[in-house]
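Have a look at the structure that comes next, please.
In this view, the complex is presented without one of its protein chains, the others remaining in place.
Now for chain A:
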Amino acid sequence: MRFRFDLRRLAALVRKEAAQILRDPSTFLIAFVLPMILLFLFGYAVSLDSTRTRVGLVIQDSSAPALRLAQAYRNSRYFEVTEARTVAQVRDKLVDGELRALIVIPQDFGAGIKRGHMPPIQIVTDGSQPNTANFAAAYGEGVRASWAAAEGLERNPGAREAPVIVSARYWYNPELKSKFFLVPGSIANVMTMVGTLLTALVVAREWERGTMEAMMATPISMAEFIASKVIPYFFLAQASMTLCAVIGVWVFGVPFRGSIFALYAISSAFLMPALGLGLFISAATKNQFVASQVALLSAFLPTFLLSGFIFEIGSMPWPIQALTYIVPARYLIPSLETVFLAGDQWGLLLPNIGIMLLFGMVFFTLSFRVTRRSLD
């Protein structure tokens, strides 16, 4: 740099940036209103839990075991049951989508049990909604299995000793509530929006309005210029992260088992690649429209789709899994989940923080390379 880094110039630029943020209603919308919309959307409307799926229960047998099994379905908190005597009575409802599955207890159910073997039941699902179908099939079978175990009907034939009973316990999120995962995920999205999208827009805006040209003809250095963009948006992103966290804990009852320090350490580390990418995009495109498109494609969508926020990384095909390693949010989401649901597990947090800082360095280096003090 030909000019030394001057704190007075930096302070003047930061003040200018802050005034612009405060006066621009769209900044406020993206930083505070949008996170609220996301949170409430994920918290209430979009739920990956499938409490109470509507199913048809067709009871073709009136023996005592069949009625007890039917009672088990009625009592299950996973199903809302519509009862019928024949399949024909409820088939149309399945076709209409009013019911998601049919569980059929066949005629010879009671007779089969009397003969000493476990007769099968039939589960018909609506394959047009594969997730719900899988869920209904698995839970339908689950209810049957636990009923059978309670009745003492099913034993491992080879085991003469007391049977090994496998019971699943879900640590940290015993109720398997997806909103516990969605709140940390929303924080990642919000920080990507503020960190990358807003920053991408602001430098491009300086190019578009011709103020960049005027600034370059003053003694400011590019380091000062970049710092003046990073500092206000860093604090803005932290503010909107804090808002999300507070609402997540107080309104949605997400547990917060880690420390506030760890939360800010993680989010600060994530903001380095987020801000760096935003600066890079905007310095390279110099156009607000292109910058916003590139920011959406390179930051927002990967954070949404490839970070493990909605789709589990472990179940992606391997080339996509490999791709997730270059998505900074991939390291943020497990860290946030850990801080919220488990506590300060530094053994997991520190490597993630390290990787995010590394990404940050890469993006900042790239930004410095493309932000040249020249119109050529």
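The criterion applied here is as follows: a residue touches a chain if its C-beta (ideal position, glycine included) is under 8 Å from a C-beta of that chain, and two chains touch if they have at least 3 such contacts; residues count from 1.
Note that contacts and distances are computed from a predicted model.
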{"item": "Complex member absent from the view - protein name from UniProt, among \"Heme exporter protein C\", \"Acyl carrier protein\", \"Uroporphyrinogen decarboxylase\" or \"ABC-2 type transport system ATP-binding protein\"", "value": "\"ABC-2 type transport system ATP-binding protein\""}
{"item": "Touch criterion as defined above, residue of A:219, A:253 or A:354 at the omitted chain", "value": "A:219"}
{"item": "Options A:6, A:80 or A:126, residue touching the unrepresented chain", "value": "A:6"}
{"item": "For chain A, the residues touching the chain missing from this view", "value": "2, 6, 8-9, 11-13, 15-16, 19-20, 23-24, 209-211, 213-220, 373-376"}
